[in-house]
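Note that this complex is displayed minus one protein chain, with the remaining chains in position.
Going in written order, the chains are labelled A, B, C and D, and every chain counts its residues from 1.
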Amino acid sequence: MPFGQLLIEGLAMGACYGLFGLAVVIIYRTSEVINFAAGTMAVFSTYIAFHMITFYGHPFWLAFLFALIFAALLGMFVEFFFLRPAKNPTLLGLIVITIGVQLLFGGLVCWKWTADQQAFTIPFSYQVIYEPLPGVFMSQWAVAVFVIAAVIVTLLFFFFKYTKLGTAMRATQQNKHAAKIVGIKTDRIFAFSWAFSSVIGVTSAMLISSRTILDPEFMMEPFLRAFAAAVLGGLMSVPGVLLGGGIMGLIENFFGYAMPAWKPITAFVVIVLVLCVRPSGLFAKHYVKKV
Amino acid sequence: MDMKRDYYEDIELFSSGTILFWTVVLLVALFAAPLILSNYHAYLFNLIMVHVIVAVGLNILVGSTGQIALGHAGFFAIGAYATVLLMTELSIPFFAALIIAAFIAAFFGFILGLPALRLEGPYLAIATLAFGLAIMHIIGHVELFGGRQGLMAPALNIGIPQLGLDWEICSEKGKYYLILSITILMTLFAVNILKTKAGRAFVAIRDSDIAAEVIGINLTIYKTLAFAVSAFYAGVAGGLFAFVLGFFDPFTFHLILSIIFLVMVVVGGLGSVMGSITGAVLITYLMYDLFKNVDEIPVVGDLMVAVSEQWLTVTGMDNFSMIGLGLVMIGIIIFEPLGIFGAWIRVKKYWKTWPF
Amino acid sequence: MAYFSIENLSISFGGLKAVNNISFNVEKNEIFSIIGPNGSGKTTIFNLISGIYHPDAGAIHMEGENLVGKSPDRVARKGIARTFQNIELFANATVMDNLMLGRHIHMKTGIFGGAFMFGKRSPAAREEVKHRERVERIIDFLELQSVRDQFVGSLAYGKRKLVEVGRALALEPKVMLMDEPSAGMNTEEKDDLTIWIGDIREDYGVTILLIEHDMNMIMGISDHVFAMNQGEKITLGTPAEVQKHPEVVKAYLGEEVIS
Amino acid sequence: MLKVNNIETWYDLIRALHGISFTITQGDVVALLGSNGAGKTTTLKTIMRLFYDLKEEQPEKGSIEFLGERIDRKATDEIVKMGIGYVPEGREVFPELTVLENITIGAYTRRDKAGVKSDLENVFYHFPILKSRKNQQAGLMSGGEQQMLAIGRALMSRPKLLMLDEPSLGLSPILTQEIFTIVKNINEKDGVTILLVEQNVNMALKYSHFAYLLENGRIVRADKPEVLREDEDIKEFYLGIATEQSVKGYKRYRRKVRFR
Partner (left out) sequence: MNVKKVLMVLLVPLLVLVFSTVDGAAQKQRGFDDKEIRVGQWGPQSGPAAAWGAVARGSELLFDMVNEEGGIHGRQIKYFIRDDQYNPSQTMAGVRDLVDRQDVFAFVGGVGTACGLAVQNYLRQNKIIWIGVCTGARDFQNNPWLWQMWPDYFDEGAILTKHAVENMGFKKIAYLYQNDDWGADAMDGVKAVLKKNNLELLDAIPVEPTERDLSSQVSRLQATGAEAVIGIMAPTQAAIALRTAVSLGFKPQWLHSYNLCDFGMMSHITDGLWAKEGVMTAAFTPPIDADTPLMNKYREAAARLAPDERWGIFYLAGVVVAEPLVWALKEVGPNLSREAVRDALNSVTNRQGVGPVLTWTEDNHMPPRKLQVWQCGPNMETIVVQDWIENDLPRP
C-alpha cells in the first residue's frame, strides 16, 4: 500500500472537503440551515470565472477575483430574496428553500453553459510533481491546497477573534435576539455570512474543479462529503470542520484503496458509527436540554 | 358546527356531512377517472399515488415525530426489490409479498431508528442520508438483486397462482384501480394512526420529548416505531412502484429521490395527511408533466427559444423544468411556511368568516 | 416504611453538588412542599425522582419499590406524574390531545389497532371513547371546557399551567410532582389553583410534592415543608415551623418578606 | 423623553397589547408592573422593534416617540444608536464570548474609541466582579453575574434610557437587592433614565419614581409608588397581602358552583 501517497492525496482532497464544509458550517451556525444549494452556488461562481477566462480571455487572477465578488453577491442575493422574505419559517421549510435554490441555479448553469464537461485551470497545476520522499509524489496542486487551507483558516481565526465584524458574527450565531439588542444589524450579518460562505465555497470548488473537471454537477458529491465532514467535526469550530474533512479524505482514500467497490459509502458508514458513539460529532459538546 | 351527541363523533373518519359528501364525490371522480384518461395519465396517476403513499408515511416521521429523514428512497428500494424478489424467487403471491416486503422495510426502519434515538437535526440528516446511499450501493453490488443491471418486475398477478386463482393485471388502468385502493387504504390507516394512541405519542415526542417521557411514553419504542411505520409506507409504495415502472435499477433510488420525498412533505404541509397528499400530487405533477417540453407550447415555446438564443443556450433549455420546480418550491415556502395545507387552512378560515 | 421516601440522595454536575445527601419521607395523601432559593436543587430532586437524571447515590422508594435506575416512562407507569417549571406541553396539539396523552399508559390501542379504527365498534374507537370520558371529567374538574379544542400554543399562560396539571392528573397518578405550578399566575388564578390542589388530594387521593415560591400558597395547603439551600437540607417541619426557622428566613425569604 | 401612544401589538391573530400609552420623564426610574402575560415584555420588545420577524409591522397601531422623534418604524440598531439600551428577560448574554467581548460588543453601534474606553471603565466601576472575570466565557458565569453582564453590556451603548426586563428573575433576594442598588446608582450617578419591568412589585415600587400597572395588555393603574402601595387591589393581588379569610370564602363559593 503506497502509504505516503494515499496520505497526501487523502489529506489534500480532505482539505478541499473541509474548506467546503466551512461554507456549510458558517451558514448553519448563523441561520441553522443546512444549505443544500452550497454546491450549486459554488458551481455557478466557478462558471463565471471559467467564462471570463475562456470567452473573454481575462487572466486567471482577475477572473478569480471577479468570481469571489460574484460569489459574495450571489450569497447575499440568495439570503435577501429567498430566505429573508420567509417569515416564521420552519427549519425544514428553510431547507426546502435551499433545495429550491439548488434546482434553480443548477438549471440556470446548465441552461447557460450546457451540461458539457469543461476544464478549469488554476495556476497551481496537478501536472507539476514534487517527490518529497522517494516514491511519494506530491503535486503542486496538493501543495496549493494545503497552503490555501492554512491561510484561510488563519485568516478566519483572526477575523473571528479580533475584528468587530467577526465578533458580531459570533455574537449573532450565539444569540440572535441579544445581537439585535446591542444594535447589530442581524439581517446584514446573515447576508454577510451567506456571502462569506459562498466565497469560501467557490475557493474550494475551484480547487476541486481544477483537479477533476468542470461541469454543472461537479460539486454534488463533494458537497455531500463536505456536509458529512462538517457533521463529523461537530458543526461548530473551524478547525473541527477541517479535521473532519481530513478524516473524511483519509477514510475514503485508505478504504477506497483496500476495497474500491465500497469506497463511495465507507466514509458515510464510518460517520454514522462515530455519531452513534458521539451524537454531536467529534469536536463538539453534546448539550442536553434542561427542564 | 353540527351538534355532537357522542364522543365517537369527534374521532369519526368523516366528522361532518360535508366532509363525507366531498369524500364520496372525490372517490367517485377518482374511480371514474380512467374512463376519460389516456394511458399516459393513468401512468402519471399511478406514479402520483405511489408518491402519495410515501409522502403520507414520511409525514408521520418528519411531520408528526419531527425527525428529519433523507434516506427514504432506501426504504422505497427495499420495498420494490423485496416485493419483486419474493414473487420471482419464492413465488409468493403478490399481496403477501407486498406485505412481507413492507415489513422488511419496516424492520430496516426500526434499525435506522436506533441511532436516531440519540441524533437530531443535521446529525440525523447525515445518518439517514448515509443509510439511503448504503442501501443503493449494496443493492448495486449484490447479484441476487440484479446488481447495477436492475430488476424486471414479473407480471402483476394479484391472485394466488398456487391455488389456481390467477388474476393478472396487465393494463395501466387495471394497475390504477389496484394502486388507488391501496392508496386509499393506506391513507385511512395514517389518519387513524394519527388520531389514536401512537399518533398522539409521535406528536408528543416532537413537541417535547422530556414531557413525553414523564407521561410514560417510551421514547425508544415510539421513535423507532415512527421510523418503522414510515418505512412500512415507503415499502408498500416501493412494492407498487416496481409494477408501475416494470423495471428498476439501484440508481432509480438515488439520494435525489429521498430529497424529493422530503420536499413533497414540507411543501404539502408538515404533520397533515391531506398536506402530504397535495404535496406529493403537486411535486410529482410538476416534475413529470407541467414544466416539461416548454418548447412545444405554441407562443411561450418560441419566446423561450428566442430568450435562449439571445442570452443562454438552446441546448440547455430543458433545464427550465428544474428552474420552474425550484421557483415553485421557494415560492410556496416563502408565502406559506406551513405549506399548501397552511394555505388551505387560511382559505377555509377566510371562507368561514366571510364577509367579516 | 413511609409511602414515598427519598434516602441520602446525591447528584453532582461537574463537581458542583446539586443535591447533597437529601432524605425525607412523604406519607400517603399528604401535600409536601419543597422550598428554597433558585438553584438550590429543588427541580433537580424532581428530575431525579422522575428518572430524567440518575443519582450518584441514594434511593427513592415508593410503596417499598426502589425507583432509582428506572427510565422516565417506567417511573410514570409506576404512578408518578409531574408538571414542569417552564411548561412542557405539546404545543401543536389541542388541549384534548394533551390530556389524552396523559392517558397514554392506560390505553391499550396498538399501532395496528389504531390503524384499523373503522367504525364505532372497533376496539380502538371503543378505547378512545372510554378514555375520552375520563378526560372529560378532568376537563370539567379544571374548568377547561372552553378551550377543549384549542391548540395549547395559543392559550394564555395560566391556562397552559392548568392543562399541564390536567395532563398529569389524567395519568391517574399516585404521586404528583408539581414544579412551581403557580409561577406566572395572577392572584385569582393562584387561589383557584390552591383550591384545585387541595381537591386533587382529596378527590383523587393523590400524594402531592410541590415546589413553590408563593409562600401564601405553601403555608395554606402544605402538611409538611422541606427547606433546602444549595443542595443541602435546611429544615423539615410544618409550615409554621419552617417559616420561622432563622436560616430559612436568611437564605430564602430575605428581609423583604411580607407576612 | 419616551412617549408611547396607544400602541397595539399582535401576535398573528392574537392581540397582545390593547392600546398602551405612557410617558417617561428624563431622569426617572419608571416601573412597569404586572403579572406574567400582562404584556410587559411585549411592550419593551415593541419599543425596541424586535417584532419584525412577524408577518406585519408591529406595533400595528399607535406611535412611539423618543426625544421627540418617532421610532415605531425604525430598525432596532437605529433605536440603540438613538440611546435606548435594553436588558432582556433571562439575561441573554453571548455564552461563548468572553466577558470582555460581551461588554465591548455593547458598543457595537459606536465609533468614538475614547468614549467607549471610558464607558468600559464605568461599567467595571459599577460591576467590579466583571473586571476580575473579563477573560472568562460568559456562559460559565452564575445567573447574577450574567445579569450584571447584560446590564453592563447595555450601558456600553451609552443609553439615555435603559430598559430592564425583570432583572430579579431567578435571583436570590440578596442578589436582587444588589442589582437594584446598582441600578439606582446608574440612575443617580450616570443620569440614565430607567424603565423597569418587574414582577417583584415590592422591590420595583421601592426603587421607582413612577409606576404603571399592566393587566391583559392594558394599563390599569398609573401612579406614584407611594400611592400604589396603599391601593387595596394592588395590596391584595400583587403585594400578596391577602387575608386567609378571603381565600377560604372564595373556596366555598367555588365549591358551590361545582355542586350546582
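Here, a residue touches a chain if its C-beta (ideal position, glycine included) is under 8 Å from a C-beta of that chain, and two chains touch if they have at least 3 such contacts.
Treat the numbers as computed from the prediction; the structure is a model and nothing was measured.
Contacts of the undisplayed chain with the visible chains, over the whole complex, involve A, B. Shown as candidates are B:121, B:147 or B:161; the residue that touches the absent chain is B:147. For the chain missing from the display, the contacting residue among B:18, B:91 or B:171 is B:171, taking the whole complex into account.
Among A:18, A:75, A:89 or A:107, only A:107 touches the chain left out of the display. Residues touching the missing chain, restricted to chain B, are 20, 24, 27-28, 31-32, 34-35, 37-40, 42-44, 47, 140-141, 147-150, 152, 171-174, 177, 181, 241, 244-249, 251-252, 256, 287-289, 292-293, 296, 309, 313-319, 321-322 (touch as defined at the top). By the touch criterion stated above, the residues of chain A touching the omitted chain are 1-2, 5-6, 9-10, 13, 107, 110, 114-119, 121, 125-127, 129, 131, 137, 139, 141-142, 208, 211-218, 220-222, 252-257, 260-261, 263-264.
One rule holds in what follows: only the chains that are shown with their structure count from here on.
Looking at which of A-D and A-B shares more C-beta pairs in contact, the answer is the pair A-B. Between chain A and chain C the centroid-to-centroid distance comes to 48 Å (mean Cα coordinates, whole Å).
Centre to centre, using the average C-alpha position, chain A and chain B are separated by 32 Å.
Multi-chain contact residues of chain C (touching two or more other chains): 52, 84, 88.
The set of chain B residues touching two or more other chains comprises 210. Every residue of chain B that touches chain C in the complex is listed here, in rising order: 6-8, 10-13, 188-190, 192-193, 195-201, 203-204, 206-208, 210-219, 225, 229, 271. Only residues 87-88, 164, 167-168, 170-171, 174-175, 177-185 of chain A touch chain D when the two sit together in their complex.
Listing the residues of chain C that touch chain B in their complex gives 50-52, 71-73, 75-77, 81-82, 84, 88-93, 97, 100-102, 104-105, 107, 109-111, 113-118, 120, 124-125, 127-129, 132-133, 136, 167-168, 171.
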